[in-house]
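Here it is, the structure, as structure tokens.
Missing here: one protein chain of the complex. Every other protein chain is in place.
The chains carry the letters A, B, C and D, assigned in the order they are written, with residues numbered from 1 in each.
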Amino acid sequence: MQENHVGQSNEQVLSVENLHIEFPIYKGAVKALNGVTLQVGAGEIVGLVGESGSGKSVCAMMSMRLIPADSYRVTHGTIYQSGKDVLKLSEKEMRAIRGREVSMIFQEPMTALNPVMKVGKQIVNVILQHQSMSKAKAKEKTLDLLRDMYIADPERVVDSYPFELSGGMRQRIMIALAFSCEPKLLIADEPTTALDVTVQKQVLLLLRERARKTGAAILLITHDMAVVSQFCERVYVMYAGAVVEDGQTRDVMRRPRHPYTQGLLAGLPENVVPGTPLKTIGGQVPDLAQLPTCCSFMNRCERKEYICRNAPDLLPLTSDPSHKVACWIVQEEDERHAR
Amino acid sequence: MLASLKHRGSYFWYQLRRSPMTMVGLGIIIFMCLAALLAPVLAPYHPDVINLRARLQAPSMAHWFGTDEVGRDIFSRVLYGGQQSIGVGLFVAFVASFIGTIIGCFSGIFGKWVDTTIMRIMDVMLSIPSLVLTMALAAALGPSLFNAMLAITLVRIPYYVRLARGQTLGIREMVYVKAAETFGASRFHIVQWHVIRNALSPIIVQTTLDIGNAILMAAALGFIGLGAQQPTAEWGAMVSAGRNFLIDQWWYSTFPGLAILITAIGFNLLGDGMRDMLDPKQKVK
Amino acid sequence: ATPKDTLVIAKSSDPQTLDPAVTIDNNDWTVTYPSYQHLVKYKKGSTDVEGDLADSWTASDDNLTWTFKLKPGHKFADGSDVNADAVKYTFDRLLRVKQGPSEPFPAMQTSVKDPLTVEFKLETPFAPFLYILANNGAGIINPAAEKAEGGADTFLAGNTAGSGPYQMVKWDKGQSIQLERNPHYAGEKPVLDKVLLKIIPDASAQRLQLQNGDLDIVAKLPVDQIESLKGKPGVQFEKVPSLLVTYLYLNNKTGPLANLDARKGVVEAIDYQGIVEGVLNNQGKQLKGPIPDGMWAYDDSNPDFKQDLEAAKASLAKAKLGKQDLTLLYSNRDANWEPIALTVQANLAALGVNVKLEKLANATMRDRLGKGEFDIALGNWSPDFADPYMFMNYWFDSEKGGLPGNRSFYSNPEVDQLIRKAAEISDQEERTKLYQQAQKLVLDDFAYAYLFQKSEEIGLRDNVKGYSYNPMLDDVYNVQDISKE
Amino acid sequence: MSVFQIISKRLAGLVFVVLGVSVITFIVSHLIPGDPARLIAGDRASQAMVDAIREKLGLNLPLYEQYWLYLKGLLQGDLGTSIRTGRPVLQDLLAFFPATMELAVVSLILAILIGVPLGVLSAVYKDKWMDQITRSISVMGISMPAFWLGMGLIIIFYGNLSWFPAGGRLSQGVAVPPFVTGFYLVDSLLAGQMKTFYNALWHLVLPAVTLSFVHLGVVSRQIRSSMLEQLSEDYIRTAKAYGLPKWQVILRHALPNALIPSVTVLGLALGDLLYGAVLTETVFSWPGMGLYVVNSIQALDFPAVMGFAVLVSFVYVLLNLLVDLLYLVIDPRIKEVG
Partner (left out) sequence: MPDNCLVSLSDIHVHFPVQKNWLGQVKSTAHVLNGIDLDVDAGETLGIVGESGCGKSTLAQVLMGLLQPVRGSVSWQTAGAKPTIQIVFQDPQSSLDPRLPVWKVITEPIHIQGGHSRGQLRQIAADLAVQVGLREEYLDRYPHEFSGGQRQRIAIARALAPNPDIIVLDEPTSALDISVQAQILNLLNDLQKARNLSYILISHNVSVIKHMSKRIAVMYLGQIVELGHTSDILQKPAHPYTELLLDAVPDMTGSLAMKGPVDLPELPGNRHLPSGCFFYDRCHYRDEKGCHLAQPLRRLSAEQEIRWVRCYKNIYENSIRAVSTEVGV
């Protein structure tokens, strides 16, 4: 997949460093993120996978600081957007970044647009917010954006309300909106989960095309392994609020190293002979409100050992520094092999 | 099971503590109910004993809230009046919600002409000016607190029918009801097992809010003279009686009026708070 | 403050109808009485009558034929003459419409002798005939009303068509009624151009407006309001005698009080003095019997009623009431009724008799009264004409049982005979004797419990001059005599 | 649903509701013990006279016949003749209706103008002191006995301070504007009588404040809860994610959506205001229908009570129609839904 590295430089558009976040609740707190570290370089397409509740959305929302300020606590860590410390910016500075430098697409195209405002107006509003141009110009630009989305009659579409459009169409509008101010990063939180596979394919193609054209990086959040393996260059696998594995997609999919990733892939029907039993991971996801200090996967892990009672860090493998794993056993094993 | 109940109890307290307004509401209700229930102990005078020679006395150590036009102690009457007023509120809200919920659930679950007929009747009842209907009913049945209560109850029923029917229609579309239908469940079973249980929280909230409402309505009826009969102490009737003395004997109307206001605030705050608590969207697992 | 040329008077509610042949409500008379003239009128502040439209009159010896001569020159508000035809029209219509106001009139024929002479032929002798001609219902109506749109019945319900000093010019429903001078009025020209009747249902609001000078006259303020208004600058009060009496109907016919001893016990148990002091704030005096002070045939020699709990206990014991509850009906018509009812209840409770209070809508209460479904009920009575007939014949004639007047359903042939005779003869002295004789009998039977006659205090701004109250005309103001400084 | 469909459906409902209302009020008002004929004739009237009046009013007919006669009149727009005043009920009601309506409408406007911002603030600052204060105000409003508040206001603002009049619609001596709508505020402006306009406004203040205070609570509570609902919707997150300023998000995105479900509540609130006016009118000597109806009930004036009920339910159904039509304007989604 070397051909995909067009426009990539060393500049990091998003850099999350050892981020811990908790939501105070009744008797304690939900520790939603427990040391997430991830980077998205300029123009890169990165995937973030994990099971429901593993903290993917919180991570994405935090990157844009979209979670209501009084509902969470950052206990540790930093977030940088193109060099700016997101956690320290004022709300006004944050607003200048949102939509301008980083945009977001959500899962439900049905509800992500204001139901009683014409879609054209919604896009125009965003353009005028970030770019100084006349209203007529902004309208013109909106039509252009929709044309870029291969929408045949943009004049009709800008004058429609969201409910008059199909799901795929709405997701295209969201993509047009996301690219309206040529952001450096697009965070797409499960953009195709609600769509049919045929539509999903088109939407993903469109996303990739726009990103290539504008040089934007994409952070794609999904729990569909197949989508990640087709779409992303690099992938982060999350479990219980922490990244457990990170590497080139091909490496991770072909040769997952973390026991959790291994278990996950083994459970896919794609990967076994039809009709034979699927491999499963025993046990359950830990309760984020009562996280143990041990490795959070320890109670489900077949390879657990004494050392696992301490939480591991996400470290590059000696054999392949681009592949990082948060597992004592794997790290040790790899080091042994490398030596 | 017990542990789970205990857990829920403590969770309830946790939520209460987080919402000071609800705490205040609950506090008010407990205070007012206790005051009403303990009236025989707390009241310094018998509420009905008249003393024509001590009429319309201003508040003093002897009469904390002053006296009325036949020399009865207003403080004692406000205490005893709570039994009537709060009693009416509770009765109306509970009976109306009980009857209304049952009608509404069956209307919603049967649908078709049953529903149409019931809802049409409710439409009619709702579009008759409620105060007028209450007044006319109270006049027809004869003035007494009980009849006023019946009249207000009757007038409140359609609100619950509508609410319960709306809930039922929503629940009827839920997948678990679809599932029950595949098992061959009767409508009665569906109402009994699924609809009532799930429609209950909004109805309970509405009922709580309505207690305050009913107290106000009974007071309004008392104000026009259709509620409690003398010498029974009832807040609305007391405000009404004190109306002619408002300018110079401000205490006469003011204290029972305040009692109405505060009690209604209590139930409204509690109802609001319960609505927030029972709102599934706010639930933290 | 109110305009100089306008007298502003408070009223609690809109008039219902202005038709003299229909209205029986004093509240309506505020408008109609000054708008119409009558054959005779009350002397200022007195219950005696004098000629108004009538110059002179004679009655035949058998008291059956009455002839009236009219003063010339009186004109209706539209300029036409007031003549015998108009008088005949008025009384014919009154008897044809046959509503409340026609009730005291005996069957009679009216005929025009000449343009200024009318003759009434009565079928039975009726001693108070002259007095009922001063009633509101006997106001002389302009026959031109017949030609108004919708006919006289419709027109008169909402308009005036008389020859009185004022006429109604505007009625904003629920807000105010405006009277203006009748330009053709032949009597002495009234001082004030206009009279404005403001509808203010709330007594407190009335009082505040009087205090602030937004009203000139307010009547019927609750006693406690009066008490606190007194001494406020700019407000004065006129204390006036009244023939409005308040008493208790005791059901003589059915129920526990059909027993004479039980009635006696009730009468003896009541704290009369306490009621006058406590409820009325001394704005009234105790009654000594059915005929109030200020009405001829009043008997001052009767003793005052007094609470006597010992005697009451004995009487009740004799009556053997048992555990029966007594019901006491009252309505919201009079603010004093409730404290009175409470007092009676408390008085009887002290003797172990439980009284159940029922406060009813007025209409409902009347229904119950008519059917005799009560033990005790509160009542007010004010005479329509100044004759003891209004009290004695209405209250005690066994044929008037129920609503017509004998609300206690009292029946005593001896009394019937006395009072009927008194109604037929015209000699006042003779009649006084008969009535006082009857009065003794009914007092012994404890037919009613007589509480008090009220004295009114009318609130006036201190620049209002010439106001006088007529006990026969409650709610009616002598607007033609009033001036403002 | 097309405009035509909505209107035709509502009109069909209207007929049914008016019929139902007339039947119910007819039955109930005839259940009230007491004889209106006796009331007219007066206490001292003889039985013969009462019977005559009863016959004249048709009260001796069997009930169904009386109702049938009433219905026939109703179809011709005739609400019968008031027993108490002897005038056509419709004429009486129309004399009082505009005053009640003016009070109700002004109160509603006041309630909306204050209640909506309160509700919005309360939702935006949920659980902050701002929310506590606005919620306190709204709960106070909902819990306030209107008659009690009205009496208090009169004492303070008329009795003590003399800032506002004690009652009525106009001061004496102020010209009543020529009848166009029956709303003095509107009519005086149309006639260019500014003095009347200010006077009428001045008279409206206390009663309108009293009446709107109660509904202000209802409105702000409704707006608060639907705002909270909208603020948690995905499209709000979208708007925020694209850097739109906070108040633009709240006012241009959340508020219009929050108003949609509130329209029903607001429309019905006007109906409630009409009824609620009954008590307020008594306190403020407001020449509206309230007092008229209370008196009519006590005088067993069946035609007047029924006329009132029919008229108000008529208005109520029309309000529902208006709400439906309003939805067509403000909610683009309606046209699609079957």
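One rule holds in what follows: contacts are C-beta pairs under 8 Å (C-beta built on N, C-alpha and C of every residue); 3 or more make two chains touch, one makes a residue touch a chain.
Because the structure is predicted, anything quoted here is derived from the model rather than measured.
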| item | value |
| --- | --- |
| Per the touch definition above, residue among A:H20, A:K121, A:H223 or A:R303 touching the missing chain | A:H223 |
| Subunit B residues that touch the omitted chain in the full complex | 1, 4, 174-176, 178-186, 189, 193-194, 197-198, 285 |
| Sites on subunit A contacted by the missing partner chain, in the whole complex | 1, 4, 51-52, 150-152, 166, 168-169, 172, 196-202, 204-206, 208-209, 223-227, 229-231, 253-254, 256, 262-275, 277-281, 284-285 |
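As a convention for this text, only the chains that are shown with their structure count from here on.
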| item | value |
| --- | --- |
| Other chains in touch with both subunit A and subunit C | B, D |
| Chain whose averaged C-alpha position falls nearest the assembly-wide average | D |
| Of B-C and B-D, whichever chain pair has more C-beta contact pairs | B-D |
| Maximum centroid distance from subunit B, chain identifier (CA atoms) | A |
| Approximate Å spacing (C-alpha centroids) for the pair subunit B, subunit D | 23 |
| Cα-centroid distance, subunit A relative to subunit B, in whole angstrom | 51 |
| Distance from the mean Cα position of subunit D to that of subunit C, given in whole angstrom | 39 |
| Per-residue overlap in subunit C, given as positions that touch at least 2 other chains | 202, 204, 208, 361, 364 |
| Pairs of chains in contact (touch as defined earlier), listed by label | A-B, A-D, B-C, B-D, C-D |
| Contact footprint of subunit D on subunit C as seen in their complex | 2-3, 6, 8, 13, 16-17, 19, 22, 24, 98-100, 102-104, 153-154, 157-158, 172-176, 196, 198-202, 204-205, 208-209, 212, 214, 361-364, 366-368, 370, 394, 403-405 |
| Subunit B to subunit D touching residues, read off their complex | 19-21, 120-121, 123-133, 135-137, 139-142, 212, 216, 219-220, 223-224, 236, 239-240, 243, 246-247, 250, 253, 257, 260-265, 267-269, 272, 275, 281 |
| Residue numbers on subunit C that touch subunit B, as the complex places them | 202-204, 207-208, 222, 224-225, 227-228, 271, 274-275, 277-279, 332, 335, 338-339, 341-343, 345-346, 357-361, 364 |
